[in-house]
Structure formats: C-alpha cells, structure tokens
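For this depiction, one protein chain was excluded, whereas all remaining protein chains were kept in their positions.
Our next item is chain A:
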Amino acid sequence: MSSFLLEIVTPERKVYAEDVNMVIVKGSEGEMGIMPNHIPMVTPLKIAPITIKKNNAEEKIAVGGGFLEIRKDKVVILAESAELPGDIDLARAEAAKQRAEQRLGGKKDDYDQLRAELALQRAMNRIAVKQG
C-alpha cells in the first residue's frame, strides 16, 4: 500500500509525524478522506476527531480546530491542540462537557453561548477519541 507522510503540528510542538495510508478529517465543508497523491489544497478544520489508517490499523486523534494543508510530498495538520487517546483525561473531559451543557441550558448573551458551544465540541471530541 502506498503511503504519505502525515504531520500534526501545534504551537507547542510536533505531535505526530509518521507515514500513513489514509487520513479522514472533518473540514469546514464536510468530511474528507485523503489518500496519497491528493491535489495540493488548504482547508480549515472543525473541532472533531481525525482518523488515521495505517497498515490496516486505525488510530484516532482529537484535533481542536486548525487547518489542513496538503502538499505534494506530505500532509500537514496545524491545530491549536492535538491529543492522542493516551493524553486525554476522560474525567476532565466529562466534567467540561457537563459544564458546557449547563451553560448552554441557561440563557446568556451570544458570546458566552458561542464559547460554551466550542467548549462542548472540544469535550465531545476528546470523549469520542478516548472511547474509540
């Protein structure tokens, strides 16, 4: 199977750099599966898990926003946060989810609403990755 290099970079460090066969992401316009020799492109990403397929195995990474850059030689995901399942604290994510839900329940101004929604998305993203 042909493969390509996938790099995941956050402002703090390079989280991931390995040869993979396919990566599935949720772009701003919908889900995309990227295989080798994809046309070079750039798109923003949603807060959602990405799925990496490598040698018949699947891996999930929680990516918190950012964007995707596809180049001829490699694919780079630039994200504000990226966590492997091992890095995620499930209890903390659950607590964050509950907090966000509570905030969404109460009526506040638009900005708080938006923040709570984003927090909820991040929490769900982490939980989804952790529970595989």
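Of note:
Note that contacts are C-beta pairs under 8 Å (C-beta built on N, C-alpha and C of every residue); 3 or more make two chains touch, one makes a residue touch a chain; residues count from 1.
What we mean here is this: contacts and distances are computed from a predicted model.
UniProt records the chain missing from this view under the protein name "ATP synthase gamma chain", selected from "ABC transporter permease", "LemA family protein", "ATP synthase gamma chain" or "Hydrogenase".
If you put the hidden chain back, the residue from A:6, A:52 or A:78 that touches it is A:78.
Residues of chain A that touch the chain left out of view are 9-14, 27-29, 39-44, 66-67, 69-72, 76, 78, 80-81.
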